[in-house]
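Removed: one protein chain of the complex. Kept in place: all other protein chains.
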Amino acid sequence: MEDIPWGLIGPLVGLQLLLAVIGLISLSKAESVRGPKWLWAIVIVLGNLIGTIAYFTAGRKDV
Amino acid sequence: MRSVWIFYQKEMLEAVRSYRLIWIPVVFILLGIMQPLTAYYMPEILGAAGNVPPGMLENYEVPSAAVVMVQALGQYSTIGMLVLALITMNSISGERYSGSAEMVLVRPLTPLAMVVAKWAALLTVLVLALGLGASGAAYYVMELIGPLSWGGISSAAGLYGLWLMCAVSLTLLFSAFLRATAAAFLGLLSAAAFSLAHSLLPAWFDWTPAALPGLSAAMLLEDGGALRLGPLLSAPLFIISCIAGAALLLRRKQLPG
């Protein structure tokens, strides 16, 4: 595990985090979402890529 | 066509406010760079998961740079296309059913101008996402596996983008007269049916947009292989018909119920 190429894995992890953070920001600002907000927060945090896509396409009501 | 520009600006502002302009490119980059990483570290990933019969990993060979790049672009035909269809489905449908279409079409804005502006905004998102995604994938492939020509990569990505844009345009057409979910479903279904038809009867469908992913792969694998005119001409025609059809349907059915 010492020779993990962080230069390549780092961006992957970073982007995953970025995506989750964008999702959470959007969620916190949203007036209303389909279903409870806390549930979407869990989906975004645990479901990383797919969870955030699901939130943006199915969870958000407006735009 | 000043009204197209005004409406396009509104669409782009909406894309920013809804975070679409950020999250879709991020998803495309992630999809793009995951493919070379999994291809290269397959033995480690399998090993970490356990239960791998000994000896099986010894024969694992990392595919060539071109093959991995083709696979990376192929990612966009599944999750990528799903994402695109889901953001397109509401595009016209949402405005029709909420009544906001009524409030803009009562002004000197033609349905065609509205559809063209929406299409251009979707194209902008797609170009941004695919451009960044394909560049990310190519960078990882070159770092991990081997060299690729940037010319081949851009033409391959361009052809793939044209295919995706066909699916987006078709979903936009459905969105002009159906409910959002029905539009996304039909858009995706048609794209899948088209691809399937092409793989079953390649001779018949070789000139259609469905041949574009294959053509895109050939750009990388055969290094500037045969660029056939059929799909390159039929795809823009197909897109234009979708836009014209959407405008016509919107003119006739702009008020639901």
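We call the chains A and B, going by the order they appear; numbering starts again at 1 in every chain.
What we mean here is this: a residue touches a chain if its C-beta (ideal position, glycine included) is under 8 Å from a C-beta of that chain, and two chains touch if they have at least 3 such contacts.
Methods note: contacts and distances are computed from a predicted model.
Enquirer: Among "Phosphoribosylformylglycinamidine synthase I", "Outer membrane lipoprotein carrier protein LolA", "ABC transporter ATP-binding protein YxlF" or "Cytochrome bc1 complex cytochrome b subunit", go ahead and choose the protein name stored in UniProt for the chain not displayed.
Expert: The UniProt record for the chain left out of view names it "ABC transporter ATP-binding protein YxlF".
Enquirer: Considering the complete complex, identify which of B:V104, B:L123, B:A197 or B:L221 is in touch with the unshown chain.
Expert: Of all options in B:V104, B:L123, B:A197 or B:L221, contact with the hidden chain holds for B:V104.
Enquirer: Of B:I6, B:L82 or B:L232, which one is in contact with the hidden chain?
Expert: B:I6
Enquirer: Based on the whole complex, identify which of B:S18, B:Q71, B:S149 or B:S190 touches the chain you can't see.
Expert: In the full complex, the listed residue that touches the missing chain is B:S18.
Enquirer: Across the whole complex, list the residues on chain B that are touched by the chain not included here.
Expert: So the residues of chain B touching the missing chain come out as 2-3, 6-7, 10, 13-14, 17-18, 98-100, 102-109, 254-255.
The criterion applied here is as follows: only the chains that are shown with their structure count from here on.
Enquirer: Roughly how far is chain A from chain B, going centre to centre by Cα mean, in whole Å?
Expert: Once rounded, the distance between the two centres reads 21 Å.
Enquirer: Using the touch rule from the top, collect the residues of chain B that touch chain A in their complex.
Expert: 14, 17-20, 22-23, 26-27, 29-30, 33-34, 37, 79, 82-83, 86-87, 90, 140, 143-144
Enquirer: Considering the complex alone, what residue numbers of chain A touch chain B?
Expert: Residues of chain A touching chain B: 8-9, 11-12, 15-16, 18-19, 22-23, 25-26, 49, 52-53, 56-58, 60, 62-63.
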